[in-house]
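Missing here is one protein chain; the remaining ones are kept as they sit in the complex.
Moving on, here comes chain A:
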Amino acid sequence: MTVDGDVVVRLTGITKSFLGVPVLRGVDLELRAGEVHALMGENGAGKSTLLKVLAGVHRPDSGRIEVEGEPVVFATPRDAQEAGIAIIHQEFNLLEHRTVAENVHLGREPVRRGQVDRRKMEADTKSLLDWLGEEGIDPAETVTRLSVAQKQVVEIVKALSTDARVLAMDEPTAALADHEVELLYDLVDRLRARGIAILYVSHRMREVFDLSKRITVLKDGAFVTCALTRELTSDQLVRHMVGRSLDALYPDRASADDLGDVRLALRGAGNGRVRGITFEVRAGEIVGIAGLQGSGRSAIARAIWGVEPFTAGTVEVDGVERRITDPRAAVRLGIGYVTEDRKGEGLALRQSIRDNALLVRRAALTGGAGRRKSDLGELLKSVAVVARGEHQEVRYLSGGNQQKVVLAKWLAVGPRVLVVDEPTRGIDVGAKQAVHRLLRDLARNGVAILMISSELPELIGMSDRILVVHEGAIAGELPAGTGEEAVMGLATGHTRGEVA
């Protein structure tokens, strides 16, 4: 039996590499009974990987895992489950058309005389729900009829029904509305009060300060610090998360001479996800958009490109007001969009480099333009795609080369405005620099570029100025070469800036 404050799980010196790339380098973590422990870090800091090590999904390359002082090895998720560790993943793991009780016991249904013991299943679920103070949920109700917050409760009950003593929650508020977040706070507090050790992974400063007793910060896969929350200020926390030197060289920024006319102007633009968006992008300029995941930064890009159009405000392209209600309209106005979901939305994976590179030209431009092919080789050379030939299917290319094909697709139609969302996600350092150079060259040639990235060094290194989005609105504008603290401060709502 553990007493509150006892260490339930201790990870020491955990390392993990994927394909030779170190993702975790010697991380320590201690989870104590009856405590909420926040795990923080930027995107790519290794939080999810650490969570998966704890869940038995990944096996660490080295390091120790101890549960109540005993060293353990988790070969499968089931091993971790049996050791009392339960993980609630970001997306729901529930069967929509089965009942609450059926979901809670899935894979572990109690059996009596050869039959599933429904009564026991529902009674057990009921008592767990009661224990959590969630009497409002009926164990016999179908999950599809529950609210998002109630589904989260069911997830938690499912986790607890394995006699979990450690509960790890990955961005639990990501899917919740504000009033539901309050309910979750309350629930986390009740779990904590009942002696469960909680690992709370979140980007959101406010939540972490409200809920946690201790905070562990990771950066670039390494352990930075573990401190009591009350001894940290949010300034210090931000510094722990981002304080590092720029480790890559970025191309020179635009000088005043490089800037041309305003290519894209948004005035008070908004839709269901963002509001009051006002900014301009000039020819020759790279404007960065920073913000946490879910802040609305990608929603702005998708609205500009007509996927989920703006419903309020105006959009001007080259000084003319336009209503862009579908991507085809955007393409015809000379707006290109490099999506963050390269494989899902950016490329037809089973088609050749050639077909992908010419996709937009063939689809959106009429006349003979789609048939011109003489310059395709030129185009592919300009983006420096390394491949066996233009007929190779793009799914066989590396991430970096795939991204170059996506860029080639837009270069093929000579865009005037290019919106790039996470242009270097999941590609190696060399390709990253190539993409950076390519974007800057495009800007020099008069393209207006709007760049979204959750990698702050990249965003700061590339942008001529940075717009920071927080909760669906622009929280402020920062000049070139801003420090990461300033960006994170605005992005987390910790500081308020002047809206340009």
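By our rule, a contact is a pair of C-beta atoms (placed from the backbone, for glycine too) under 8 Å apart; a residue touches a chain by one contact, two chains touch by 3 or more; residues count from 1.
Definition applied: contacts and distances are computed from a predicted model.
Peer 1: Considering only the chain that is not displayed, what protein name does its UniProt record carry among "Pyruvate, water dikinase", "Ribose transport system permease protein", "NuoM family protein" or "Inner membrane protein YgaZ"?
Peer 2: In UniProt, the chain excluded from the picture bears the name "Ribose transport system permease protein".
Peer 1: In the full complex, which of A:V7, A:V72 or A:L106 touches the chain missing from this view?
Peer 2: Candidates A:V7, A:V72 or A:L106; residue touching the omitted chain: A:L106.
Peer 1: Which is it among A:G26, A:G63 or A:P77 that touches the chain not included here?
Peer 2: Touches the omitted chain: A:P77.
Peer 1: Using the touch definition from the top, which of A:H97, A:R323, A:R362 or A:R395 touches the missing chain?
Peer 2: In the full complex, the listed residue that touches the missing chain is A:H97.
Peer 1: Using the touch definition up top, pick the residue from A:A140, A:A348 or A:V386 that touches the left-out chain.
Peer 2: Per the contact definition at the top, the residue touching the missing chain is A:A140.
Peer 1: Could I get the residues of chain A that touch the absent chain, sorted low to high?
Peer 2: With respect to the unshown chain, the touching residues of chain A are 77-78, 81, 93-98, 102, 106-109, 111, 114-116, 140, 144.
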